[in-house]
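Right, I'll just put the structure down here and ask away after.
A single protein chain has been omitted from the complex, and every remaining protein chain is retained in its original position.
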Amino acid sequence: MKQNSNKQTSPPASQPLFPNLEDSLDHIRTLMGDSSDLVIRSLMIHKTSAAVIYMDGLVDNNSVQNFILEALMLEMPSKRQSSHHLYLSIKEKALPIGETEEIESYTDLFDKLLSGETILLLEKQTKALAASTKGWRDRGVQETTSESVIRGPKEAFTETLRTNTALIRRKIKDSNLRIEAKKIGNKTHTDVAIVYLEGTAETDVIEELNRRLDQIDIDGVLESGYLEEFMQDAQYSPFPTVYNSEKPDAIAGGILEGRVAIITDGTPNVLLVPALFVNFMQSSEDYYQRADISTLIRMLRLFCFFVALFMPSLYIAFTTFHQEMIPPPLLINLAAQREGVPFPALVEALMMELTFEILREAGVRLPKPVGSAVSIVGALVLGQSAVQAGLVSPAMVIVVAITAISSFVFPSYNLAISIRMLRFPLMILAATFGLYGIILGMIALVLHLCSLTSFGKPYMSPFAPFIPKDQKDVLVRFPHWGLLSRPSSLTKKDQKRVDSTSKES
Amino acid sequence: MDNQTISPRQFMFLVILFTIGSSIIIVPGPLAAQAKQDAWLSITISLLIGLTLILFYNHMAKLMEGKTFVQATIMVFGNWFGRFILFFYLSFLFILAALVLRNIGDFMTTEIIPETPLQFTHILFLIVVIWGAYLGLEVMGRSAEMFMPWVFLLLLFFTITLAPQINVENLQPFLGEGFMPVLSTSTFVIGTPLLEMVTFLMIFPYVKDAKTKRKAWVLGVFIGGMILTLITLLCLLVLGSDLTALNTFPSYKLAQKINIAGFLEGLEIVIGIIWMLTIFFKMVVLYYAVSVGVAQFLTMDDHRPLLLPLGMGMIVLSIIAYPDVAYFETFVGDTWFPYAFTHGFILPAFVWIGLIIKSKRDKKQKDLSSHS
Partner (left out) sequence: MKVWSILAIIIVAAVIFIVEFPLLKKKKKDLWFFSLFLVIFTAISVLEAGEVPLPNPLDYIQSFYQLFLG
């Protein structure tokens, strides 16, 4: 018989539904291997067999019971109808559920079933109804853990796509906000949504993004990081070209600038493209605090960027090669400290940096009570004892500490990662060629940064190419009444943001 | 060659950096030796002559109609004679690049990292230069845009911190030796870097915006020349012409004089950084021009495979080019100007004449064909 031919071996391609209800249910049961969470409720609606199928745990049991089962079992009109008419009447009149859809193939059926919708099958019908009853347990909108702010909204995205899109909708109540859905991942069928403002975001970027996402052919997408790796511009660069954030206001800010957000179901981290270098040095809090302090803090961040990147290398270069450049009193101190240390500056620096990296990684995974013990161990015992044992010089400890703290100044973790990685080659260059090596390393770095693009936009805009109009929001932050236009490197459309007369003198 | 273009402003920055290039280290010394306290006047005169030279190059570029110098020469003089001329042009650029590399290598090995062997210094520098040339003109232009503010700031810092030590008497007597030494030394600055601007004939076609790019070239040379004049002036004002003439690297000695509050004295390294940046950009422009030139000479599609082998050759040349600084100073003093003049003016003038004849002939052909 025809239904036996495609059971276990071939996937249920766009195969239409079997009209015979029992065969259909058998098919579904076999394909799902009789999973224990698959619930099949057979019922009779006026002598027509029907079945309600759902996955226990994914659905909101109340909806299923009160709206579907009750409607079908208790509140159907008593007139007897043919199967086809019954189907139509259920579809149009009987189910008090907001989102219903017709499904005609097993692929769609499983898609919907496994997404938490309830399926209604009727005898002798080749179409079925899917009703949205999603109601799984979610973490709920909570305070953000990795992007704390002092002033500003503290809510963060959750792992459910619909909650996240809602959070963005609450920020941008414009009808032009578009949310396009995709499914990526052959086995996970992860829902991915692309969010942008029509008329502000550039169509090239949107098309390019769609193209890159459509060509992803992978088993599973568990986190937005998977998508990021597929769609980023520079595979081998240590610098990130895709921005990500947990906070709706940061993402909404980006969308208002003409960027495109990508929400992935299952993770609170939302991606934002195109991303320029300066975006990783900015925080959404910059816009909520006063303009003057935000400007100073941005400059501090730039300073910390250099410190975090170059400090250990500079220390190595100066103590190994260029001792005459250090002012004499300081030089004497440093020399005295390094007297007892058996290792050359490079080894000392590498050891300390490595130790710090170990502590940092360990700290992330430690359970809370043990965490504080480790930090005490690390700071006091290791640092203090290492110095007293003569393994490292105190100056080195200070250098490593300052470097580490500076790298935490960045609001964006991806950039801190890049700096962590780049520090080590620079240290080696410093140890072999001194300051000459560091400068050459810096030139090479700038060359690399200038060669990066993010979805077609030069990574170092608006520094190079220099766009004077955009300088108002990079190193300094003009007050909001002065931020007259959107960053023109992101979008040429819809430039005007603020009416220049809106600030009263 | 890789379909990259740069904006006129980026081009201007490249020109400025190229002009300052290695000249900032090697120019003040020999000038002060001959023109003494009027060395700055000598540069100013050379600059004026140089600006007319740029106008000449500009006109050539217009005649070349968007082709690089190599392509245009082959077009005018044919495959054999054109290549014969280009052999000299390209070897000029290659030798110039090797000498510039040696300049920075010498400077580093003398003042900053004395214990490192010269080869390694050169190899490291060249690796970054090659990478710049590999990434292409657009990246070079953007990097120039990024570094330019820093170079300006450092120069400003340099000038301000030295201001207290300026001694105007060092400039007197004005024209004390007469005008002749000033004129005869002006050929020095024309030799380097002004005649070396012929390099940009390889890059000019890739600059966008035909109307403003000519102005950008002239303005770039002007600003670069002004900066050179400033540095020479500072050397004379603070060190005096004798000390400037004696030192191999007078501008570095100048930087060593910076003394803020009696405490910060090691700031000359900051100036060393400027020199590294300007020489880097001069090198990367030269290297790009050479590799694109050789690639077009051989009608290759892409200049990139050539980058590494040319690099190997350049390292060798930079080492064997001269055994010591004395040889270099003689070479630069006696031979460089005629050498640069031949390749930077006579050769292009030759091609220019060829271009004019060709365009007249083409116009006559067009008139004939439109009449018949």
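By letter and in written order, the chains are A and B; residue numbering begins at 1 in each of them.
The rule is short, and it goes like this: a residue touches a chain if its C-beta (ideal position, glycine included) is under 8 Å from a C-beta of that chain, and two chains touch if they have at least 3 such contacts.
A quick note: this is a predicted structure, and the numbers were derived from the prediction, not measured.
Engineer: Taking the complete complex into account, tell me which visible chains touch the one left out.
Structural biologist: B
Engineer: Touching the hidden chain in the complete assembly: which of B:Leu48, B:Leu156, B:Leu246 or B:Leu298 does that?
Structural biologist: B:Leu298
Engineer: So one chain is hidden, and I want to know which residue out of B:Ala210, B:Ile260 or B:Ile320 touches that hidden chain in the complete assembly.
Structural biologist: Here the residue in touch with the unshown chain is B:Ile320.
Engineer: For chain B, which residues touch the unseen chain?
Structural biologist: 91, 95, 298-302, 305-306, 308-310, 312-313, 315-317, 319-322, 331, 334-335, 338-339
The rule is short, and it goes like this: only the chains that are shown with their structure count from here on.
Engineer: Nearest whole angstrom, what separates the Cα centre of chain A from the Cα centre of chain B?
Structural biologist: It comes to 48 Å between the two C-alpha centres.
Engineer: So in the complex, which bits of chain B are touching chain A?
Structural biologist: 7, 9-10, 108, 112-113, 116, 120-121, 124-125, 128, 131-132, 135-136, 139-143, 145-147, 263-266, 269, 272-273, 276-277, 280
Engineer: Spell out the part of chain A that touches chain B in their complex, as residue ranges.
Structural biologist: 321-322, 324-327, 433-437, 439-440, 443-444, 446-448, 450-451, 458, 460, 463-466
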